[in-house]
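Only one protein chain is missing from this complex, and each of the others stays in its spot.
After this line comes chain A, so read on.
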Amino acid sequence: MAVEQPLTSPPGETTRIHDIGYRGYDGPRLGRAYARRSLYSQSLRGAYGLGRSVKSKVLPMLLFAVMCVPAAIMVAVAVATKAHELPVAYTRYAIMLQAVISLYVASQAPQAVSRDLRFKTVPLYFSRPIETADYVRAKFAALASAIFILTAAPLLVMYVGALLSKLGFAHQTKEFAEGLVSVALLSLLFAGIGLVIAAVTPRRGFGIAAVIAVLVITYGAVSTLQAIAEVQGHSGAIAWIGLFSPVTLIDGVQSAFLGATARNPGGVAPSTGEGIVYVLVTLALIAGCYGLLVRRYKKVGL
């Protein structure tokens, strides 16, 4: 294909342009939405180690198993003893295993965003048709979906088990739906917090430690304060203290509106007014995390 252009320049000029035969692309352009979808599906697969090395599959799969096994055991016990109710409510399950969920977020949030920053591959993404907001939305949605799969799978196991052992259909379906709403909120909140922290600490290891510190330390601090408020007879303060950690935030929302029993010391459920504050704070945190991420990527490496 290399066609030598005839030399038309005047004698004495030795420069000329060769056509060395690179072929242009004239196939269909798949565009921005396709790129965003691909980024979403690749990030979601990556969150469970699919398409990555065997070593990086171990931890997410292990945590997934740890999440599901207690649910399966509970179902087995409920079937064997012919109980009329599952031993643990749907809404309570995620709060009970919050340490496992926190570990999953801490290990996978840096995996989703920190490596792109550390190896400076972010500009390559933005050389494609996607915009900053597309990248952030795809990553946010992927991590939230991954956490939703992690938290909803055990609920599904419990629901199927409950139906198989002939517990009331309508009652179980209502509680299952409430549980799903609660874990969906939890997934969005945890994904947002995890991604924001991971996006500002690209260095390996520090991102994980920072995410864990925020999720677990705040929970530890809030529980300690709540326990002391309970002992000292300041029951009114318990609900307000709960606003300061992600886990107790979700716990408050679901015990106010989704028929769950509060897990805090004393089992104090927030009143409707306090519940509305809980919902508003949760939604504001999710929106705030999204806004911070977009801001972070506005100026990254470009």
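Note that a contact is a pair of C-beta atoms (placed from the backbone, for glycine too) under 8 Å apart; a residue touches a chain by one contact, two chains touch by 3 or more; residues count from 1.
Basically, contacts and distances are computed from a predicted model.
Per its UniProt record, the hidden chain corresponds to "ABC transporter permease" from the list "ABC transporter permease", "PadR family transcriptional regulator", "NADH-quinone oxidoreductase subunit N" or "Rod shape-determining protein MreD". From the set A:S43, A:S107, A:S145 or A:S187, the residue in touch with the chain omitted from the display is A:S107, counting the whole complex. Of the listed positions A:I73, A:A177 or A:A209, the one in contact with the omitted chain in the full complex is A:A209.
Among the residues A:L167, A:A199 or A:L225, only A:L225 touches the chain that is left out of the figure.
Listed for chain A, the residues touching the missing chain in the whole complex are 52-53, 55-56, 59, 99-100, 102-103, 106-107, 115, 119, 201, 203-206, 208-210, 212-213, 216-217, 220-221, 223-225, 227-229, 231-232, 234, 237.
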